[in-house]
Structures are given as C-alpha cells and as structure tokens.
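Here it is, the structure in full.
Here the complex is missing a single protein chain, while all its other protein chains stay put.
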Amino acid sequence: MKTILMLIAKRAALGVATLLVVSLILFLGVELLPGDVAQAILGQDASPDNVANLRRELGLDLPPAQRYLDWLGGVLHGDFGRSLATGREISSLIGPRILNTLFLAGFAAAIAVPLALGLGVLAAVYRNSVFDRVVNIGALGSISIPEFFLCYVLILWLSVNLGIFPSISNISADLSLAERAFRTVLPALALTIGVLAYMMRMTRAAITNLLARPYIQMARLKGASPGSVIVRHALPNAFAPIINVVALSLAHLVVGVVVVEVIFVYPGVGQLLVDSVARRDVTVVQSCSLFFALTYVLLNLIADILAIATNPRLLHPR
Amino acid sequence: MNTNAGTAPLLEIAGLRVEVTTDDGPREVVHGVDLTLRRGEILGLIGESGAGKSTLGLAALGFARDGSRFSAGSIRFDGQELVGAPERQLRALRGLRVAYVAQSAAASFNPAHNLIDQYAEIPVGRGLKSRRQAQAEAQEMYRTLLLPDPGGIGYRYPHQVSGGQLQRAMIAMAMACQPELIVFDEPTTALDVTTQVEVLTAIKLIVEKFGTAALYITHDLAVVAQMADRIMVLRHGRVVEEGETRRMLSTPREAYTRDLLGLRAAARPAVPAEAGEEPLLRVDNVSAAYGGGFKILHDVSIAVGRRRTVAVVGESGSGKSSLARVITGLLPPSEGRILFDGAPLPPRMRQRSRAHLKRIQMIYQSPDTALNPRQRVNEILMRPLEFYLRLNGRERQERIDRLLEMIELDPDYGQRFPDELSGGEKQRVCIARALAAEPDLIICDEVTSALDQLVAQGILKLLQRLQDELSVSFLFITHDLVTVKAIADEIIVMQNGRVVEQGARETVLAPPHHPYTELLLSSVPQMDPDWLDRLLAARSGATG
Partner (left out) sequence: MAIHMTGRNGGIGGAGALTAVLAAGLVLAAFAAAALASGKTAGLAVGAAAALHLVLLARALLRPSATPSAATAILLATVVYGAGALALHSRFAAFPGSGLVGLAILHVTVLTAARQWRTLRKAPPSAMIGLAVTFAYAMIAALAPLLAPYPEAAIVGSEYEPWGADFVLGTDNLGRDMLSRLIFATRNTISIAAVATALGFAAGAAAGLLAATIGGWIDTAMGRVVDILMAIPQLIFALLILTIVGTSITSLVLVIAVVDATRVFRLVRAVSMNVLALEFVEAARLRGEGLLWIIRREVLPNITAPLIVEFGIRFCFVFLFISSLSFLGLGIQPPTADWGSMVRENAALIVYGDITPLLPAGAIAVLAVAINLAVDWFLHTSSGLKE
C-alpha cells in the first residue's frame, strides 16, 4: 500500500510543479509583449504622467519575479487582474463564463463518455463484423470533419431546416435548468460527435489489445462464458487503458469547446478567449489560457493517479 | 502407467486438417493427422517448431486459434464430435472434462486476480462446488504438488510467485474439476533444468493419483521419455512415427526419429590444455553490479586459452550473461580486472580502441533480433570488413563470398534480407559477421537456445569446424548441459554470480562434484524412461 501512496504523492507533486511552470510560461508570455502594457491600456496619445501613474498602480515598476508572485497570489485568491481593452476586473468577466463552459463540457461528456465506451467495447468484441465496420467508418468520418463544419451542418439541419433548436445559444444566469439545457443541446451535440469518434476508436484499440493477451485465451480454454471472459478477465485489466482514453478525450473536449462556443455564440470562456485574442487583450487571454491549462493538467493528473491506483502489480507488490 | 486396454478411446482424432489464413490466402498447417488416446494414458507429442503439436493440443479442446480453422477430419472426445460443434457444447467440455496447461504460466494467469480465485472460477462458476470447498481443495492440490506454503500461496497474485511454482499452480488449476484429459503444452520449456525436475515430478504425481489421461507436448525427447506411455513424432504437420515409448527409444524406425534421438550421440574429444601458455583472456576477481548496487558477479576468475572452447554453464540468475557483458565492456566491473593477451583491457567499451574491439566478437541468442531487418546479408557482412579491416571494392566482395562459403550458404544468399532466411541460416550469418572481424575470441551467448534441436546441432558442428580451421577461441555461454558435454574443452559452472567449479571437461563431469554441479548434472533428463523415478528415489533416499 505504501508504494502506491508514494507513487501517487510523487505524481501529484509533479502535477503541481507542472502547473507552476505552466503559469510561469503564461506569465512570461505577457512579459514578452512588445511595448508597454500601461501604454496599451491608455492608448497611444496618453500623457507620460498618466502612463507612469498607471504603471505604478498596476505594479509594473516592480521586478518581474515579484510581479509573478503577486500575480500568482492574486490568481489563487481569484483576482486575475484587469482587461487591457476594457479595464474591467477579469474575475467578473470570467466567473460566470467558467460555469457556462463547465456546464457545456459536462453535458457533452455525460453523453459522449458512456456512448463511446459502450460502442468501443462492442466494436472490439465484435471486431471485423458489419457493426464494427459501420462504427469505424462513422468514426473515421467524424474525426476528419472539422469542428466548424459539423456545427454548421447541425445548424443547417436541426435549426434552419427542422427548426427545432435555436442556432444561437444565448443563455444567462436566470434561466431554468431545463431552458438552459435546451439551448445548449446543439453545441453539446457538436462537441459530443467530435469527441465520440476519437474516444471510441481509442477504446476499441485498447480493448482489442487486451483481448489478444494470453490469459484471455486461457480463460476461454477453461470454458469461461463470453460474458465472464469480458467481465471477469478483461475488464479488471481494462481500467488503466480506459481511464487513459477518457482523460485524453476529456482534455480534447476542453479544447473543442472553444470553436463551438464561437459558432453558437455561447457565453463561455472559449468565446471570451477568441474575442480577446482578436483584440490582443493579453491579460484576458492569459487568464482564459490559465483556466484551460489548469483543467487539462488536472485531468491528466487524475488519469495518471487512477491508472496507478488500479494497477494490480502496484496494489500487491512482491 | 494407467492404461486400460480394451475400453473405447477417450480422444480420437481422425484425418484432421487445420488451415491458417495468411495474407496470401489459406495455408494448411496440419495435413491429415490421426491420433488415439485411451483413458489414463499419456501420449507424448514431439516435434520441432512448426510441427503442429500446439495446434493438435488445442484441437483436443476443440479450439482453433484466431485465424485458423479445422478444414477437414474429426475430433471425438468420448464419442462426442468436436469439429463443427456449437460453442456452447465445447464450453461445457472445457475446464470440466478437458483442461489445458500452457507454456507460460506468467502470461496465462490473469494479473488482476489471485491464484486461488482463478482456481475456483470454473468449479464454482459451474455450480459444482461452493467457494469454501473449492478453496480447501485448492490448498490440498497445492500440497500434493509440493508447493511451499500450500495454505497461503493461493492468496498471492501471479506476479508475486516464481516461475516454477506458478506452473504448478496452473497444473492445480487445470485439475480443479478433475478432468479426464489434460493437455500439457510445453510446460517446462521455459524453466531452469533444476526447476523442471520439480514440475515434472508434480505432473507425474498428479496424473498417477487421479488416473488422468494426458497429451504431453514438448520438443525434448528425454523429457517425454519420462512422462509418456506412447510417443508420436510430428513433422511439418504430419505424423512421422508413433509407438510405445521404450520401443521408440530403442528401435526407432524412421530416419527423422533417429536424428532426433541421435542428438545425444558421441561428443568431440576435448582438446587438452597446453601447459605454460599465457591464456588469451583472463578475468581476475571481477565483481560487478548494476545500478542500484545489486551485485550480480562476486569475485569471478576465469581463463580462456587459445583455440579452446570454454563453456560457462548456469541457470537463470547465475550471472553468466553478465560475465559476457563485463568482458565486452558493456558493464564495467566494480572490482577486479580483465587481461587480454597479457595486457589489461580498459573496463568500459568506449575506452577501448577499434583494434581491441575487433578481437572480441559476440554472437547472440536470438537470431531474429540480432540482424538488422533492413540490411541485406551482403551489407551486414560488409560492415565489419569495412570498419575493421578497411577493405573495399572487389577484395571486400571476395571476402564476403568466402565468408558465405565458410558458413555453408550459397553466394546468392548475399542478396537476401534476414526475414527471407530460416532461424538456422540467420544464426549462421551472425557467425559470419563475427568471423568477418577476424577475432581471437568469440563469445557465444546461448546461441543455440532459440533454435530447433536439429538446426542447433548443425550450428554446433559448424562452430567446431570453424575452430579447427581458424585459430579462434570460444567462450560458450549456455544453460544446456548436453551441449556442454559435446563441445567443451573446459567447463565453468556458475551459480548466483559465483564460480562454483571450473576445470577441464572430464574433471568437472566426473565426481566428486560441488553440490550445485551435482544437482545440475543429475537434473538433466536422460533418454531412459526410468530416469525420473530413479532420481526421485535417490533424492528422497538421500534426504530421508
């Protein structure tokens, strides 16, 4: 047991270290911006005095190391600084959007994960059958189609032609859960299809790999029923590869959110990010990136830890 | 031996043909085999790789591997036809009336469950026994099979148990429902010779106690001589010969059988040491450890004379391969030194000059991975000629032709890629590659272990001939005592990183022995069917 705890602790520490380095990179990114931040906020024809004042106010005259620590401290308290374009507090901008993005991603994940795992396992068990081929072709198609194509096809079909769902998901905090879910269906669907194919293929590959192991053949030679072979023999060894697949796909999902939010004008962090990039509002971009990077690193960390915790060799060391 | 003459056969295979689907279409691998097995009888299936023995063994369970199928013939188990039978029927038989013991226990046990749960899976799953009953029986079975800690070992996981013990646990698992037939598929091939004796004993015990019939598949005639009532020789998917064990061993009818038996024929006379000559290679008090401080060689001292074959024998963990790595400079010793031709050799390979590297060459165990699959034979042989001897153009080509001749391959082999060669041919190319450098010492690391016995015999003959023609020394690392008896001038016995005994061949092979050498020598199966019984009697007599 101790070995596992130590391994997990090591991995967690590594995760935290990674996060710190990532935050450093994001911070340095802003530092590399040519020109002066304060100047950028006030504009070209601001007076030098005003610029100097703003610099002092924003703490830009402090040494970089200090500023990094201040910024990091601020972030841990929920203070992300100010937008360059509007001067507003970023935390007020980002806060509600984080919830929206998580809602959208969660909605998509809730549909995609069980569906993909189920289809993947079935495709692996019945590989080279008609079912498998159809599923594979479908997956191939979905992977090759760019996200925005998918979104527009969905809009064209379900919104314009059939008129069921709205093509723009303008949700706000005061909507009921049902209403919110209804307006989120199209973007969630687009996300789901994009991630489903990817996850399903990886699951199929992992399970096929597993089913080729000698102990699976041994189980069949012992006369175990096909159900028993899958449930008793394959699944307990499938945790690690499946967790890996799910985590990678969720990470994929987090990034796919960006394009989808833009097309459906969904008020999430992704849309804010893209708008800010266009306006070169670096501080907002920095904060949005931090959110995405954090989620990504956390998901990978959880995946690794779960993989360690379900490894029989580590659970029962020599 | 429990033969019940006059009863109907338990297993009857008639005219069986098995087809395998390849990229180029279906290919038949078993061409009309007939096989009969009575209750309580043990039939040994013997043959080289590709003979179809595993395929036949699996066929006894009605099982065809993925990508293969029974294209013709019949398999009857106790009167029930297995070919074309629905999967449900076959499942009812497997585990219950017919069981299988695989070659690699480590790969065949599910890493996620402990041993006793895997034992109990079938009896409990079929409703034959309760969980408690099954576990109690498992412990009893482990005791019968002489496993240590029979009460507790079942609760361990496969990766926590050693190879020989795991194999016996698999045998126990196969016996869980007391089947009428067990198929043993090379159960001891992957084990050390001393461990093999334990497992062979276990198999004999269990089969006699429960009167189970068995198909014993192996490539080792001496092993099958101990276990089987009848022997069937297979080659390329056909039956070559079949008959009662003693008759087969004393008067084999077919040439192929005689060849297989002749593997233990007379050895080449040992070359006596030349007194007073400076040895070519001297290893003085060498100790070595891998990273982490775990010592694998303790104070090892050996010497190899010129034009001599020195065999290093040991089981897994003896350190013999590590010794080779120290000599070639891949593993620097922590203590001691190595002298080559009188002068000290730099401990690390990187510190050695090309001239040094040229003089010591190595041949590896697995010819499949020892040759670059993207280089033709010509290119493989060309490189050492270019690198060490700085030959070019026509001279180089002539040398390549001569090397091919030396290893008994036609000159057009030069154009081939390794995957167009057989295992034996590949190993010959490896030998040629080593010879191309014109070395003084060639280290052979288990060079025949991965080859079929007849092919291995050919390689050994080649090496001996080469030694006579060229003045090269061999350091022959192996676990196979039979080979050692045939080719070695001197023998070095190693155990757990130490040299236990060394000297001229006759000296080491004759008593008195170091206890480990005694154990090793006595564990090598002999062609005599009573060998195992006598060994067990002798050992229990000695300890009793």
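To keep things simple, chains are lettered A and B as they appear, and every chain counts its residues starting from 1.
We take it that a contact is a pair of C-beta atoms (placed from the backbone, for glycine too) under 8 Å apart; a residue touches a chain by one contact, two chains touch by 3 or more.
Just so it is clear, the model here is predicted, and its values are computed rather than measured.
Touch with the chain omitted from the figure is made, among A:8, A:277 or A:314, by A:277. When the full complex is taken into account, the listed residue touching the unshown chain is A:25, out of A:9, A:25, A:110 or A:231.
Across the entire complex, the residue among A:158, A:293 or A:309 in touch with the chain not shown is A:293. Here the missing chain is touched by one residue of A:156, A:212 or A:231, and it is A:156.
Remark: the omitted chain is touched by one listed residue; of B:18, B:207 or B:370 this is B:370. Of the residues in chain B, those that touch the hidden partner chain are 23, 328-330, 349, 352, 354, 357, 362, 364, 366, 369-375, 383-384, 387-388, 415, 417, 433, 437. Those residues of chain A that touch the chain absent from the view are 18-19, 21-22, 25-26, 29-30, 32-33, 140-141, 143-149, 152-153, 155-156, 160-161, 167, 251, 254-255, 258-259, 262, 273-274, 276-278, 280, 282, 285-286, 288-289, 292-293, 296-297, 300.
Rule of thumb we're sticking to: only the chains that are shown with their structure count from here on.
Centroids of chain A and chain B (each the mean of its C-alpha atoms) stand 51 Å apart.
Contacts from chain B toward chain A in the complex involve residues 58, 61, 63, 65, 90-96, 99-100, 102, 104, 107-113, 121-122, 125, 156-157, 159-160, 173.
Interface residues of chain A facing chain B in the complex, by the touch rule stated above, are 213-215, 217-225, 228, 232-233, 236-237, 312-313, 316-318.
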